[in-house]
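The complex appears here without one of its protein chains, the remainder shown in place.
Let's turn to chain A:
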Amino acid sequence: MNPLAKLEAFKLDVLKEVGNIGAGNAATALSRLLDKPVDMNVPTVSLIPFERVADRVGGFEQVVIAVFLRVEGDAPGNMFFIIDEHSARKLLRNLLAIEPSEEAGYSEMEFSALSEIGNILAGSYLSSLADFTQLCLSPTVPAIAVDMAGAILSCGLVQYGEMGDSALLINTTFLEGREELAGHFFLIPDPESFDKIFSALGVPNE
């Protein structure tokens, strides 16, 4: 059995707060970029079987745009910022006044813009988390992909594969109301990182 399955409820609450603070800051950053209010859902934190990791973004085969950063430093992990194609177009239209062509995929310019947006948002997520925990967390340069959600998210599960068939995901969704823009953050700390996060936050370790 996965040792993380035994995490007590209050520890899961601590991780929810981690997701809340990180995504809260990212939502603020996005709100400034868009000059519009951005809402955020309460984070979900749970040990999810590999088969179901993509459920929140529409299933394994759903095509999504994902910006991926590997987090290095004291508490390594994987971070994904995932949006659907509809939201990606809205973002490009709102922020850059680019009207992406419907069928031809994305141009290099559009890719680069989306990657930068992901970078800003993930960066603000992580920097607030680093401030909050006093841990050193440094993201790698972001990589972007448009592909099936399962193929993308499974890249973040390798560290969990060695110890079981499920992974602990901190998932936050934000929405920009009238434009129906939705995005997802997935923070997947490496299994070894949880003790560091908990001890940095003064959570007693039995």
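The rule is short, and it goes like this: a contact is a pair of C-beta atoms (placed from the backbone, for glycine too) under 8 Å apart; a residue touches a chain by one contact, two chains touch by 3 or more; residues count from 1.
Note that contacts and distances are computed from a predicted model.
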Which of "Probable chemoreceptor glutamine deamidase CheD", "VWFA domain-containing protein", "ATP/GTP-binding protein" or "Sigma-70 family RNA polymerase sigma factor" matches, in UniProt, the chain that is not displayed: "Probable chemoreceptor glutamine deamidase CheD"
Candidate in contact with the missing chain, chosen from A:9, A:97 or A:141: A:141
Residue touching the undisplayed chain, where the options are A:61, A:131 or A:195: A:61
Identified contact with the non-displayed chain, of A:8, A:51 or A:131: A:51
Touching the absent chain when the full complex is considered, from A:122, A:137 or A:152: A:152
Chain not shown, touching residues in chain A: 2, 50-51, 54, 60-61, 63, 68, 70, 72, 76, 140-141, 143, 145-152, 154-155, 157-159, 161-165
